[in-house]
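Chains shown are a subset, placed as in the full complex.
As written, the chains take the letters A and B, and residue 1 is the first residue of each chain.
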Amino acid sequence: MSLTYLEAIREAQYEALNTRPEVFLYGQDIGTFGGAFKATKGLSKEFPGRVIDSPISEDAMVGVAIGAAIEGARPILEMQFADFSSVGFNQIVNQAGTLFWRTQTPCPITIRLPSGGTPGSGPFHSQSMESIYAHYPGLVIVTPATVDDAYWMLLDSVDLDDPVIFCEHKFLYYHLKADALGGRGLPIGKARIVRPGRHATVVAYSAMVHEALRAADELALDGYQIEVVDLRSVKPLDTETLLGSIARTGRILCVGESFPWGGVTAEVVARITAEAFHLLDAPPMRLNSKDTPIPYHPNLWKAHRPTVTTITESLKHLLRY
Amino acid sequence: MTTLEVADADWTPEFGRKYMAAFQVMQRARLMENKIGALYRSGGQVVGGVYLGRGQEAFSGGLGVQLQKGKDIYAPLIRDQAGRVAFGEEELDFFRTYLGAAPGPMRGRDGNIHRGRPKEGLLAMISHLGSMVSVVAGCLLARRMAGRLGDAVGATSIGDGGTSTGAFHEALNLAAVEKLPLIVSVANNQFAYSTPNDRQFACETLVDRAKGYGVRGWSVDATDLAQCLKTFEAAVAEARAGGGPQLVEGCLLRLSGHGEHDDAAYVPDAIRHSRLGQDCLLRAEKQIVARGLASESEIEQWAARVQKEIDAVVVQVAREPRPDPYRERWEAFSVRGMVEGFAE
């Protein structure tokens, strides 16, 4: 039985509802309708009263999840698109992010953000907001790139006593399939070496892992062995695994799909430079989307985000240094 | 809360002319949307999703015909093709945006229902529901401050679902405090995507909110073009006369899915077959024929003429260039020199 990335997310929610009575789902159109992307398909029928349609009120939705968590529940919130979480931004960063630190009351909520670009989606249905949320203290930010991680990391997120921003990539929903679900993987906070190599390291996360792998394939034709590391969670960010990789390759490119100013790739470069300066044979590079809103037309969209072509080019540049 | 009934006495020749004009707006909007729906289903040509206003033309167009381009501000939402036609948006803008042609007003940067020409008073919506209401308020405030508001109004619409946003609340409250000539039309089509009204709000009717903002509230059967016309005419006149914001709720059903990808299976048959489910365009057509304003065949001729125009535009747009990433100015700032190089 094969399973898509999207189905894995649905299955994980099934499992969470099935095994933990504290879990409930809250979001727009997630009940009978099964959600805009069908990530909750059938769940309201299987778990009556625990898969609840919300009004179009992202601020209040997050507030509700936090209140429920205070009472011991473990809500999973679905934002219809990551982009709309901007309306719940205040509750996320100021209420959820500070609750434990201020009051010693844990806040085990999981906020699912259907993230990232797909062709034709435009500036408000394509955003990757991991960098925004990671900047604020108190939030765990996970960015699964595989079917297994989509499944297990969602369950791990629900189990975690801290608020988790679960960035699931819409481009992977249908495109990414696994033949079967693997066993429980690494914990949140650990990166994974997806492909070992020795000439350079590409650090990526979410959909960009797959672009990076394709770039590694390309360069293999030229005889380069590119190591690919999947961050899996961008906060906590697994600096150690990165340092190990750089110790082997001496060269690193960090690829992210969000906007170029600050964010994950800058954080990775800043850490690596601070901690592995002596291991570097070349300056750490980064590659992000362009510094404009995300374009609607596929011609522009394809040029806006990093792709196998631009990653390959960047790597060639890095290898030449 | 005011509901204006339309009596036979209202059917003056003048009203008949307005009715016919509004009908033609509705008809054109329907035909344009039918075309884009067909192109969407046949695949390949349309970029992005397609969200139609089928069934909402009387309500949307009824407001649109009260507005004057070059004078008023209009911020249409996703189901306002009729309002756009009435406001004078060019057909080319519609097709260029949907078909992703480079010369469109958004040049491939943003799509379909997000198109607009703010400098001409036609705002370009962002997706976040409720967000446009305050922007229209700001336009009006600035004009008043500059002493050039005159009797212009600003209009925008929102769905039943959009009324649950904080943005809607903040903006309507603020507009009421400033007593701005703002018309907010609430197209209560009973569903927000799949979510029925009873999961969206608990008040009896949305126009019950008007009093809580201190604004005038109007309620209308939005499948009836005559009522829409009469009500919007009165509401817009009141706003122009300094009566402050006007909240107009129209009750209806969208006669399509949320988008063309959606079959709207969640809409119960009972509602579909209720008064709410009437097709405003058919109702208006019957009315026109019954009142002897035009014959069925005349109406068909109008449609044929519009259809020809539409087909010609589509042919033209299909030949136009698509956006070219190499010629694109990848800068979000208007001021040159503000942009920085991100070393890659």
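The definition used in the following text is that a contact is a pair of C-beta atoms (placed from the backbone, for glycine too) under 8 Å apart; a residue touches a chain by one contact, two chains touch by 3 or more.
Only a predicted model underlies this, so the values are computations on that prediction, with no experimental measurement involved.
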Displayed chains are single representatives; whole-complex counts: A x2, B x2
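Convention: only the chains that are shown with their structure count from here on.
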Chain centre separation (subunit A, subunit B; CA means) in Å: 36
Residues on subunit B engaged by subunit A in the complex (per definition of touch): 47-49, 100, 106, 108-111, 114, 126-129, 161-162, 164-167, 192-195, 199-201, 266, 322-326, 328, 330-332, 339-340, 342-344
Residues of subunit A defined as touching subunit B within the complex: 28-29, 31-33, 36, 53-57, 59-60, 81, 83-84, 86-87, 119-125, 260-261, 285-288, 290-293, 295-300, 302-304, 310, 314
